[in-house]
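Shown here: the complex without one of its protein chains, the others still in place.
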Amino acid sequence: MLEINHVRARYNMLTSFVNAIDDVNFKVENDEIFGIAGESGCGKSTLLKVMYDLLDYPLEVSDGSVRLYKGNSDTEYVETGELKKYWWKEISYVPQGAMHVMNPVTKVETQFFDTMSRGYHEKMSRNQLREKISSYMKELELSPDVLKAYPHQLSGGMRQRVLIALATFLNPSVILADEPTTALDVVVQKDILTMLMSVQKRTKNSMVIVSHDMGVHYQVTNRMGIMYAGQMIEIGPTDEIFDNPKHPYTQMLIGALPKVGDNSQKEGIPGTPPNLKDPLAGCRFAERCKYATDECCRIQPAMVQVGEHHCAACLLLGQNTGRSKHGN
Amino acid sequence: MKFLKFLGSRLVTYVFTILVGMTIVFFIPRFMPSDPVESMLGQMMSKSSSMDPASVDAMRQTLNENFGLNGSLGEQYIGYMGRVIFTRDFGPSLTMYPVPVKDLIATSLPWTIGLLGISTVISWIIGNAIGLLAGIKKDKVYSKVLEGISICIYPIPYYIFALTLIMLFAYIIPIFPLSANFNVSGFSWENLKTIVWNSILPALSLILTGTGWWVISMMSLSRNTNEEDFVSFARIKGLKERRVISGYILPNTILPQITMLALQMGTIFNGALITEILFNYPGIGSLIYRGVLQADYNLIMGTITISIFAVATATLVVDLIYPFIDPRVRYN
Amino acid sequence: MKYWNFRLRLGLSILFFFLIIGFIFPLFHSGNVTEWNSYPSDLLPSSEHFLGTNSIGQDIFWLLCSSIRNSFLIGLFVAILATMIGVLLGLNAGLKGGAVDRVVMLIADTFIVIPSLPILILLGSLTKGSASLFLVGGVLVVFNWPWPARQVRSMCLTLRERDYISTARFSGESTFGILVKEIFPFVKDWSLGNFINTILVAIASESSLAVIGMSSNSNATLGTMIYWANQHQAMLAEKWLWIGAPVVSICLIFIGLFLFMTGQQQYSALRRGK
Partner (left out) sequence: MKKANLGKRILSALLAACMIATLVGCSTTPNVPNNGGNNIGSSEANKTNTGGGGVMTDVGTPRSETLVVDILSGRIANPNLYNPYVPGNVPMDAGVHQLLHGHLWEIDTVKGEQFPDLAATMPELVQGKKNTYTFKMKENLKWSDGEALDANDVAFTFNMLLKSKELAFGAVVRETVESCRALDNLTVEIVTHNPEPKLSQKFGVTIFGNGLIVVPEHIWKDQNPVTFTYSNPLSSGPYTLKDKDPQGYWFLYEKRADWKNTAVGQTAGEPGPQYILFKSYGSEEKRVMAAISNEIDVLQDITPESWDILKKKNPESMAWYSGFPYADTNDPCERGIGFNCSDPIYGRTNVRWALALATDIKNVSLATFDGMLRVSPLQLPPTDVLMKTYHKPMTEWLKNFALEDGYKPFDDSYARDMVKTLKQQGKEGLPESEQDIIDVFGVGWWRYDVEEAGKLLEKEGFKKVDNIWHKPDGSVWEMSILAPADFEIESMRLAFAVADSWNKFGVKTTVVQQDAATFWNNEATGNFSAGSYWPACGILPDSSVNMEHWNSKYIVPTGEQAPGNRYRWGGAGNNKVTAKLNELMQLPSDDPKVIEDVTEICKTFVAEQPFIPMFGTSKFVPVTTHYWKGFQTSENQFEGPWWWWSQFKYYTPHLQPTGN
């Protein structure tokens, strides 16, 4: 289980800060696929980096922390700053753009060996390792020949699969996947997604998938969160969000999706996300929101329960104490 | 199959390169204002002893015959190339007639290869090591120190640098002999010791000045690679830094450097003229120089052809093995 | 400006310094700097001879100024031409492959396999040792473009395998477009390094030609300055300003160039937000 509580993160641009993540707060339960959606630039990938504790200059966490709970216990955890030690064993990360993330001059196999060196401390002969790997590949319905290939000899989809295999090989309790399907054609996308689901079903671990493509979320995720301008504005079970979106932004996102037997012209979302260097005081969506009142421009909305497991951040959703920009 | 096709076309280039190179080297000297016979006559007569034109012509004739310089340029060219290619014989040296150029080269070449071969490899290794460090450990003090030193030595003109070394270590603090003396024949540990001892200063000068370029190129290469996704991913996988360098960065940066090294190894056959002059080191550089200055066609051809051949072979080898060391490159 | 890092600043200021010395200062000096016995010889530095005079009665400071200018000219001339020719041809060969590749590489190889120094000496005596600076430069270009060409080509071969390049290729983008947009960024740093090295190589080979008396010794360059100093045993005679000035200048110019190069790399890296 992964707990993100009140995390603020920013990019340090020497002379100024870009507050990429602003007070994001949610949990990823065991045995679920959690999706994070939002326009590009809304900070979802950054959030994923923060969750993975991948903080190199200029990205830095200014407030809050991420907690990774070991196994099923909800008391024992490691926090931002210590996660590195558990990389790949407890938590693994499938980066964006499978194209260039594999060492072009070594065989796929070698990259597995590298990974193993993290997990298996007891001595193992190369052949035993090979055994393990290829059997694992079989489980994932990948031909072991792939191991003998060089990355540039594999198709994009195949590379993505291999990456997922790599990431899940040591059976970590959390798997973070960043845009796993971008730059792949639809058919391949489908396979990748089914592969992810099957892996998850078998290992019962928690998986986080970041994608700008609502379709992906609809297909695979159990729960999902919508991000806008560095903030989480709505979290809830996926189908509930699709059936009954609460936040105006979410409504627009869903509304923009094509539906069977509906040929009405889809209107996109007017305007652009605000500049994160100095966001305005009130709701960050206010200036693009058609329901916005002048109040919206003053008070920043807080998350409010709107369903059993469903909450959203909008002043229009009934009684709302609001919060100051720096939510103290 | 594909390999054979590649090999074929590459070999054609190889042969062609050598032929073109040799042709150029054959003709350039012959367009020089000084021709060996005339300048030899000139020198003979400049000893202010004078002789009547008839006897001068006689001498010119005999010299031309001896040197095989009769006939049109074309005929000479054909004849010469024929001899070199089929009998691998460069003919006699003109200024040291009748000693075969072959022998002259044979005595000098081993020395050149020994010194330059070793010092080139050493400076390659050192240079790449430093370059790699400076490239990926940008902020570490030691890498900065090393980088700084090699960068500061590199641009010093070699002549001056070598001379300074001599002044420091053979004159002000006389550790090494002022003029090397390789009075050795046959192999023995004693001789080896003499050779090594006498070669330390020249080697040092070559290594120190040679390292710089490797540092620079390796540095920028490894900087780029260091920013590649697969490197950051390797780090994301939480691999040990040592492994990231040895398994990911090095293999990807070393390739161009290997190309360079191979070419360098070819060029050592030019010898190191200034080194040889300054350190009294026997080598092929001064032979080439002498040949050029005295318009000794055969000597020029012999020495330069050797080095052309060497470099060409080096490049050929590089092209052939490249696909083996870099899977991304296919024969085409 | 605000992204400029230390190396960039220092490097540029060194270069700027020498450019001023080389191109501005000479304007303030009338008279022929290379003329012998314009002044009493071996004077120590003073207000009218900032670096003193040398054994052949030239004012070292003014001599240095025009030497720096000429060497700069040679260096830049050679480096610009050699690098441009080399990189473009190399990229072309590497990207297009086939006939283009073979031809370009054939020419390049021919020039690589011919040792340059002997040929330079040959040409030196051909041009009667009084080669104009630009002739020397031209010859140096001929011998300095093939290396970058080969290097860039081999980089290009590895880059070519990257999908986005083939995508660009298939999406019918012009070769030149691909070169500039997709590949050049990757070889940029290397080329810059090569460029800077070529400047040095040019200056260095000019001076090594000078050391063996094959450059245009009556012109003032850093090389010929060293040559004349050696001719008069400046080192043993401990005339350090005479021999030291050009040597130190060469070193500083290079260090300047080098800092500029690496600084620029850091700069662009920061720009990329890496």
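Points to keep in mind about this one:
Note that the chains are named A, B and C in the order they appear, and that numbering of residues resets to 1 at the start of each chain.
The working rule: contacts are C-beta pairs under 8 Å (C-beta built on N, C-alpha and C of every residue); 3 or more make two chains touch, one makes a residue touch a chain.
What you see is a predicted model, and the numbers here were worked out from it, not measured in a lab.
Of B:M22, B:I130 or B:L278, it is B:L278 that touches the chain left out of the display. Residue B:L94 is the one among B:L94, B:I126, B:L206 or B:I249 that touches the chain missing from this view. From the options B:S9, B:T107 or B:S188, the residue with contact to the chain not on display is B:T107. Contact with the chain that does not appear here is found for just one residue of B:L63, B:I122, B:L204 or B:I258, B:L63. Only one of the listed residues, B:L109, B:I130, B:I245 or B:L287, touches the absent chain: B:L287.
Annotation for subunit B: contacts to the undisplayed chain at residues 32-36, 38-53, 55-56, 58-60, 62-63, 65-66, 93-99, 104, 107, 111, 138-141, 144-145, 148-149, 151-152, 156, 163-164, 166-168, 170-174, 177-179, 181-183, 185, 276-280, 282, 286-287, 290, 293-295. Residue-level contact of subunit C with the missing chain is found at 5-7, 10, 32, 35-37, 55-57, 125, 128-130, 212-214, 217-218, 230-233, 235-238, 240, 243-244, 247-248, 251-252, 255, 259.
To be clear about the criterion, only the chains that are shown with their structure count from here on.
The chain pair A-B and the chain pair B-C differ in C-beta contact count, and the higher one is B-C. Per-chain CA centroids place subunit A at a distance of 51 Å from subunit C. The mean-CA centres of subunit A and subunit B are about 57 angstrom from one another, to the nearest whole unit. The residues of subunit C that reach two or more other chains are 158, 161, listed in rising order. Shown for subunit B are the residues in touch with two or more other chains, namely 326, 328. Considering their complex, residues 9, 13, 16-18, 20-21, 24-25, 28-29, 31-34, 138, 151-152, 154-160, 163-164, 167, 213, 216-217, 219-221, 223-224, 227, 255-256, 259-260, 263, 266-267, 269-270, 273-274, 288-289, 292-293, 300, 303-304, 307-308, 311-312, 315, 322, 326, 328-329, 332 of subunit B touch subunit C.
Taken together, the subunit C residues at the contact with subunit B in this complex read 97-98, 102, 105-106, 109-110, 112-115, 117-119, 121-123, 125-126, 128, 147, 150-151, 154-155, 157-158, 161, 186, 189-190, 192-194, 196-197, 200, 204, 207-208, 211-212, 223, 226, 230, 235-236, 243, 247, 250-251, 253-255, 258, 261-262, 265-266, 269, 272, 274.
Of all the residues in subunit A, the ones that touch subunit B in their complex are 52, 54, 84, 87-88, 93, 95, 97, 99-106, 110, 114-115, 117-118, 150, 152, 166.
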